[in-house]
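Note that this complex is displayed minus one protein chain, with the remaining chains in position.
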Amino acid sequence: MNHRRDGILRNEELKHHLPPLTRLSAGPVVVIECVEDIPCNPCVQACPRDAIVIEGDINNTPTVDYDKCNGCGLCISACPGLAIFVVDASRADGLGTVTLPYEYLPLPKKDEIVSAIDREGNIVSDALVTRVVDSKALDRTPLVSIEVPQQYVMIVRHFRCKDGRD
Amino acid sequence: MKDDVIICRCEDITYGEIVEAIDSGLTTLDELKRVLRTGMGPCQGRTCSRLISRIIVERVGGEVADMKTLLDRPPTMPVEIGILAGEGNEE
Partner (left out) sequence: MRLTRHPILEFDRGREIEFEFEFDGRRLLGFEGESIAAALHANDIRVFRESVRRKRPRGFFCAIGRCSSCLMTVDGIPNIMTCVTPLREGMRVETQRGKGTIPLADLSSAGSPPPEPRRDSDDGATIPLAIVGMGPAGLSAAAYAGRMGVETVVIDENLVPGGQLIKQTHMFFGSREHYAQIRGVDIGDRLIANLESLPVKLMLGTTVLGLYPDRTLSLLAGTRHMQLKADAVILATGASENMLAFENCDLPGVYGAGAVQTLMNVHGVVPGKRVLMVGAGNIGLIVAYQLLQAGVDVAAVIDAAPEIGGYHVHAAKIRRAGVPILISHTILRVTGPDRVESAEICRVDDHWQPVPGSERKLPVDAVCLAVGLTPNCELAFQMGCRQTYMSELGGPVAVHGPDLETSIPGVFIAGDASGVEEASTAMIEGRLAGLAAAEWLGAESDTDELARLRDEAADSLKTLRAGPFGAKAREGKEKMLSSMNEDKAGTQ
């Protein structure tokens, strides 16, 4: 199976697009799940630290200088494909956070418990909402940070509010 | 495909009727239009021409590419005849 057959990215396809393990454990960092050559580059301009580069042709996929990236998340809502996430797997308490774009209603509230969901739409765990940002600058692509067991930070890519609505 | 599938929804013409006409020797959109009225509805064949071209190719071979389109005569939209005759301009 590859993603062109079922829409799911697997580690095999993702591995060239992920931060190294040492960087993951050092603090929040961006994960850009953009693996196809499509003409698009807003992420490059969104990054205040010039950590995201698209070399040459605008069709190329972005590459990240993970040393420059500090996980600020300004690129997340800039991505038309909603393919950018910030993960933090640096904590010692076994918990991690995933910050993701969320264009659905209702928007959860801070401290709400939601169901964390993987790339295939399966619920993998409960998650605590730690931050919700819906500023004007985000132009209706709010950012939600959720806390999940640390081993899930590279698995969880969505969540659902507990009342069943997406 | 089942015979009773509607292909030209404006004129209510089915796959079966079209196949029968093609098999009787009508192999262009224009000929089918004259006999079956396919493409003569208010949508002027926008909805059905592409499907009918495919059925023709499926029955008699050839290429959809060589099919002459129906959409080359004005008006592009169904209009009341009176309007074209100038009755609509009430001032």
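So that you can tell them apart, the chains are marked A and B in the order they are listed, and the count of residues begins at 1 in each.
The rule we apply is simple: a contact is a pair of C-beta atoms (placed from the backbone, for glycine too) under 8 Å apart; a residue touches a chain by one contact, two chains touch by 3 or more.
All values derive from a computational prediction rather than experimental measurement.
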Residue of A:Glu12, A:Asp57, A:Asp111 or A:Asp163 in touch with the missing chain, whole complex considered = A:Asp57
Given A:Leu18, A:Val31 or A:Ala83, the correct residue touching the omitted chain is A:Ala83
Where chain B meets the left-out chain, the residues are 1-2, 4-7, 9-12, 15, 41-43, 46-48, 50-51, 63-67, 69, 71-84, 86, 88-90
Interface residues of chain A (partner: the chain not displayed) | 3-9, 33-42, 45, 57-59, 78-83, 103-105, 117-121, 139-141, 157-158, 165-166
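By definition in this document, only the chains that are shown with their structure count from here on.
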Measuring from the mean C-alpha position of chain A to the mean C-alpha position of chain B, what distance in angstrom results?
-> 50
